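For this depiction, one protein chain was excluded, whereas all remaining protein chains were kept in their positions.
For chain A:
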Amino acid sequence: MDALLSALSMLAAPDALLAVVAGTLVGIIIGALPGLGSLLAITMALPLTFVLGQGASVALLLGIYCGSVYGGSLSAILINTPGTPQSAATVLDGYPMARRGEAGLALGWATTASAFGGILATVILAVASPLLARIGLKFGPVEYFALGVFALTCIVTVSRDNLAKGLMAGLIGLFVAVVGQDPVTGYLRYDFEVFDLSAGIGLVPFLVGLFALSEVFWRAAERVNGSVPVIRSAFRCPSLAELRRRFSMLLKSSLIGTWIGTLPGVGASSASMISYAEAKRSSPNRDKFGTGEPDGLIASEAANNAVTSGAMVPTLSLGVPGDPITAVMLGALVLQGVTPGPRLFLDNQELVLFIFLMLFVANICMFFGGWLMSPLFSRILRLPEPLLMAAVVVLVAAGTYSINGNPFDLLVVLLAGIGGFLLRYNGFPLAPMVIGFVLSPMIEQSLRQGLLMNRGSFLGFFASPIASGLFLITALFLLWPLLSRLRKRVFSSATVKE
């Protein structure tokens, strides 16, 4: 009780509240700018934490974290470019909605889903953190591999028009991610003796080039034909009835996000794809996925924001950060004299409570921040198109360069942009490529680790009940269309016989 009181008094401090509001708003803006992501936003704030007190520092970082993950959805919906890699799956249904003239509603859903996911995950975190951390430990390489394979089924989902082309794009994505250092032997692969390739192809330049730059090329090419869609729409909150109808989707996606957040090393980008794949499997509107279906948007956004809280579970209770972003948070906490780990919950209860409460506040700020700021962003769309596209090119270049200060990344953006344009021109969907690219390192490393641990035997993968369960779900998902057709045929032949 004392701990709760002192946590509340820390929360009520004006500098902490100001820090969380400012952090959230700055986070949304940075997240919405393609190329600038959560990591950059948090890193930029890191020096400030040397000056601010413990409470304000933590508040600032949590605000930026939540805001930036949400902010990525704005550009995903409005300009077909995920502002952060975490929003890659948001593009799939968000942008088609915007094209249909429902940008406002798409923003409304993204904001609602993000806030809902974040808040629910925070509540779960507050209640079950130590328990969740222990479940997370059950996930070893074998289980990660099974999870990665399940997430790959997303490719089927997003390439409905042409499965063969979708699979090819997915394979290209899987392959491009292989460039660089072998995760097991340390050898270089596909570097063609070019040093810059030895570090691999960066996720941000690849993603930004593939989506943002190719979109610019596409619009430039389209303009010649004179068909430019004008999207006019303000922020529109989904109605209560709609909310009730899609509540189960919100709930499930948030739970998936929370759970995946607790697994170290998976991260929000994969989480939103796994959630999307699961939504596609189970949503009553699954046939409309990829054409602007709110369920798809919800699946991605609720999950990626739930990850923000979920990822704090292993960070705080085990001292093991779940992704690079929480690694920075962990670092900041250590610098503030807090040592995350099993003992934190006993020794520094008020700080743990403060973090939970702050996450809660940050998510509420995020909702109102999104409400206030997304009209601003959707107005950006009404800029004359050449101006907007030029601005996107500048942002993309500046944003990407700012991350590593490596000119090679700009070359990657350009090549990915050209490649993306050519693929789109030939009717290849881009999303499978990103899915392959994001999941490739996890799948490859966990597969090879699993093989090393099982002395080269694949059978060991089925000894784990968790992995076997995931493999089974994957198989069912892939065979479902076949099974249902078979069932229909049996059923119809039965009726004919009658």
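Throughout what follows, a residue touches a chain if its C-beta (ideal position, glycine included) is under 8 Å from a C-beta of that chain, and two chains touch if they have at least 3 such contacts; residues count from 1.
Just so it is clear, contacts and distances are computed from a predicted model.
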Among "Anaerobic dehydrogenase", "NitT/TauT family transport system permease protein", "Tripartite tricarboxylate transporter substrate binding protein" or "Winged helix family two component transcriptional regulator", go ahead and choose the protein name stored in UniProt for the chain not displayed. "Tripartite tricarboxylate transporter substrate binding protein"
Option touching the unshown chain, where A:130, A:183 or A:386 are the choices: A:183
Looking at A:7, A:74 or A:318, which residue reaches the missing chain? A:318
Write down which of A:171, A:453 or A:473 is the residue touching the left-out chain. A:453
Out of A:198, A:291 or A:468, which touches the unshown chain? A:198
Which positions on chain A touch the chain that was left off? 39, 42-43, 46-47, 50, 136-142, 180-188, 191, 193, 195-196, 198-200, 202, 264-265, 314, 318-322, 324, 327-332, 334-335, 337, 339, 341-343, 404-406, 441, 445, 449, 452-453, 455
